[in-house]
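Excluded from the complex is one protein chain; the other protein chains are retained at their positions.
And now, chain A:
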Amino acid sequence: MSYYDVDAILTDAQKVPCTFELTVPGLGFIEGNMSGDMKQGSKVELPLWLGEMLALSQSLNTSSLVTLDTPAALAPRVLNALKADSRTVDLRALAPHFYNLGARILELFDEEEMIEVLSDTFKARAAVIADQAHNPRGALGEGADFMRGLDENERKLFRDAHDSAKAVRTWMTDIKRK
């Protein structure tokens, strides 16, 4: 992902749950406690870029400042729903950059099962996306609920597949006009 990639920036801005391992004076405003301290063990939602930095940075004493947790969009409950039937899950409601968030989280956590679930989900949904992209009426009719639940990567895939099918169709009507 490049430095100027808007999708990467937006992925980094998604919130992840973090637990503070130390009491930090004067940081209570993150919790809504304007003048107090950040207590040890309090849970806060931080943007991914900040949480990652705080969790990975090693201060002078060996413990890190916060510990990261998997975000709600990748909770076991969601993964189970994806395993059961990936086509009915509204990924956009969970996270607009669902797969990017998953890839970033997988860089931090070592979870082979999550890789498998995400890959299978993507493959199963890609097949439906391809069908929708080649049939322009589907997006307006019964497929509308599914199409609304696509995450950003899937939307891009849909647009690419749709554009290439449209290019071939345009060429076919163009040769008739010659």
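Quick note on the criterion: a contact is a pair of C-beta atoms (placed from the backbone, for glycine too) under 8 Å apart; a residue touches a chain by one contact, two chains touch by 3 or more; residues count from 1.
What we mean here is this: contacts and distances are computed from a predicted model.
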Missing subunit (named according to UniProt) among the choices "Dehydrodolichyl diphosphate synthase complex subunit Rer2p", "Probable prefoldin subunit 6", "Protein HGH1 homolog" or "DNA replication complex GINS protein PSF2": "DNA replication complex GINS protein PSF2"
Residue in contact with the excluded chain [from A:A13, A:M53, A:A93 or A:A127]: A:A127
Contacting the left-out chain in the complete assembly, out of A:A13, A:L56, A:A93 or A:I115: A:I115
Residues belonging to chain A that touch the chain removed from view: 99-100, 102-103, 106-107, 110, 112, 115, 118-119, 122-124, 126-127, 130-131, 133-134, 153, 156-157, 160-161, 163-165, 167-168, 170-172, 174-176, 178
